[in-house]
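Read the structure below first, then the notes.
Complex shown without one protein chain; remaining protein chains in place.
Let's turn to chain A:
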Amino acid sequence: MLEVEKISVNFGGIKPVDQFDLSLQKGELVGLIGPNGAGKTTVFNLLTGVYTPTEGKITLEGKLISNLKPFQIAKKGITRTFQNIRLFKSMTVIENVKVAFDNRINYSILDRLFNNKKYKDQEQWLHEEAMKILDIFDLGEYAEEQSMNLPYGKQRKLEIARALAGDPKILLLDEPAAGMNPQETLELRETIKLIRKQFDITILLIEHDMNFVMDICERLVVIEYGKIIAKGTPNEIKHNERVINAYLGQGA
């Protein structure tokens, strides 16, 4: 459903991503791995429109999206989380999710000023839907807390919840397990399995925790210096000479 054809981006002579190819099938869970500075997050920024590729094209279900802005791409069905958590810090947990629902409600300011039925119905619906998503992530009891007061692992979960609220077709997770303790990582693994079941969604994730990646990903893409150096199943990647030299090291 997502086709990435030979995209490159050029920052004044430096090419953090060079001739990157990727094809995602519906329902897949694919991992993007590689050493630090390999260009993994830049790939995410290209997919979500934060950067525009200087070469190549990206199509989602046959439609070109590489020329769109981030909010347009999000509306078309690609949402993401961030490596350095980007929550709406001073807002409550449930408001964080409600913001992401904004494209699914449409009452106007006038509807709000007169407190009419349309406003009340839509806010009611929004509240219920937002609570449903929070409950999936066991965040229901924190709904009215300020999001910056959540523990780290829960902040990461909230970011995933917020990304899912936009009803995406493809979810991009940028190091979802970074900074988590083993217990939290274990929970995250279960959560990801759960959302795949519930939301019928395609996931592409970046992660450095190899146990985590090898366990949940069906397919891996390895990049180094912006270029793909290997593709394949976790098992193939584990024994790939080039990947071992570039990234995994002899011990793995």
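To be clear about the criterion, contacts are C-beta pairs under 8 Å (C-beta built on N, C-alpha and C of every residue); 3 or more make two chains touch, one makes a residue touch a chain; residues count from 1.
One rule holds for everything that comes next: contacts and distances are computed from a predicted model.
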Point to revise | Protein name (UniProt record) of the chain left out of view, among "Heat shock protein Hsp70", "Monovalent cation/H+ antiporter subunit D family protein", "ABC transporter" or "Putative ABC transport system permease protein" | key: "ABC transporter"
Exercise for review: Would you mind spotting which of A:6, A:26 or A:89 touches the chain that isn't drawn?
Suggested key: A:89
Exercise for review: Give the residue, chosen from A:98, A:156 or A:169, that touches the chain omitted from the document.
Suggested key: A:98
**Study point:** Of A:6, A:26 or A:69, the residue in touch with the unshown chain
**Key:** A:69
Study note, to complete from the structure: Per the touch rule stated above, chain A touches the missing chain via residues 48, 50, 69-71, 74-75, 79-80, 82, 86-91, 95-96, 98-100, 102-103, 105, 107, 109, 112-113, 115, 119, 122-123, 126, 162-163, 165-166
